[in-house]
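So, chain A:
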Amino acid sequence: MSLLDVVDLDAGYGDLQVLSGVDLHVDDGEYVTIVGPNGAGKSTVMKTIVGIATCLGGSVEYQGTDISGLSPEEVVRERIGYVPQTDNVFPTLTVEENLRLGAYVLDEMPTDRKRDVYNRFPALAGRTDEDAGSLSGGQQQMLAMGCALMLDPDVLLLDEPSAGLAPDLVDDMFDRIDEINEAGTTILMVEQNAKEALRRCDRGYVLANGENRYEDDGDSLLNDEDVRREFLGG
Partner candidate 1 sequence: MGLLQEIIFGLVTGSYIAIAAIGFTLIYGIVNMINFAYGEYISIGAFIGFLAANTLPGPLPVAVVVAMIGGGVVSIILARGFFTPINHTGPVPMLLTSIGLGIVLRNGLRLAGGRSARYFETETSTFQFDAIPDLPVGPVDLLGDFFVTSEQLVVVGSAVAVFASIHLLLTRTDVGIAMRAMGDDESLARVRGIDTQLIRDSVWVLAGVLAGLAGVLMAVQTNVSADTGFSHILQILSAAILGGAGSPYGAILGAYVIGLVLAVSTAFLPSSMTGLSSAVAFVILIAVLLVKPSGIAGTEVREA
Partner candidate 2 sequence: IGFGGDEESGDGGDGSGSDGSDSDGGDSGDDAPDTIVFGQPGALSGSFDFLQPGVSQAADAAVRHINEAGGPLGAELELVRRDTAVDPQEARTVATQLVENDNAAAIVGLFSSEINPLWDYLQDLRTPIVTPWPGSTFLDTRGGDKGTPSDVSDDEWVWRTVVGDTVHTGGSAVYALEEGFETLGIINGNTEGERSYVDGFLSVYEQNGGTVAERVEVELGSSSYQSALSRLFDADFDAFLVSMPQESAITALSDWSDGGYGRQPILSDTLAQQAVIDQVGSDLHGAWVASPGRSGPSYDTFNDIYNEEGDAEINGWTPPSWDSVQITALAIERAGSTDPEAIQKNLGPVSRGEGTTVSTFAEGKEALANGEEITYRGAATPTDFTEHGNVFGSVTISTAESGGFVETTEVAAEDVREYVAEGKY
């Protein structure tokens, strides 16, 4: 049994079904990446796990218990952290307050982790009392990541964490994700920077049209001719 099991999942928004029969699993401590074309349903998988999108059939099991009916706030309490693809900071809250809410479900404010975040993203450190809405696109992305780190989650769901980051930070971000994973956090990530992501992960899934297409370890996918041609742009 894996840590996170998505079994024959049908999901969508309201009546609109986006996913049909998606299967995936993530073992404890694993680093798994989902890639696929735009609109494939990658984000929808994430959203269904955290309880934002509607599960229409199948199940999502976490540590053997079905969590598909839980609300987002209940899922977070299971220490499943999630960084959404867009709109992932509170624009009228300050940077500091955003981080504080990252640790909302914890009993105590993890001050050392906050220091850690500021060290990791110095661009944020100088602007602790400014509204997050005034940050540049990339800075907001860093803050969103920082918020998720505040939770020190068991499983971390990342929806395109590198989008909009400058190359140095992209590498940095991936390094950081590696570190987090090495420290024992299980990672499920969606990326369009597919080559880098697949290179670094343990295992990958390719999703298209709301269905599983390929599943293999990262390097094999990366070297698969079909995958390259269809999804990685040659």
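Candidate selection criterion: all candidates are chains of the complex that A comes from, given by their letters.
To be clear about the criterion, contacts are C-beta pairs under 8 Å (C-beta built on N, C-alpha and C of every residue); 3 or more make two chains touch, one makes a residue touch a chain; residues count from 1.
Computed from a predicted model, the values in this text were never measured in an experiment.
Can you tell which one of 1 or 2 makes contact with chain A in this complex?
Result for chain A: touching candidate is 1.
Within their complex, state which residues of chain A touch candidate 1.
Residue list for chain A touching candidate 1: 50-52, 71-73, 76-77, 82, 84, 87-93, 97, 100-102, 104-105, 131, 133-134, 147, 151.
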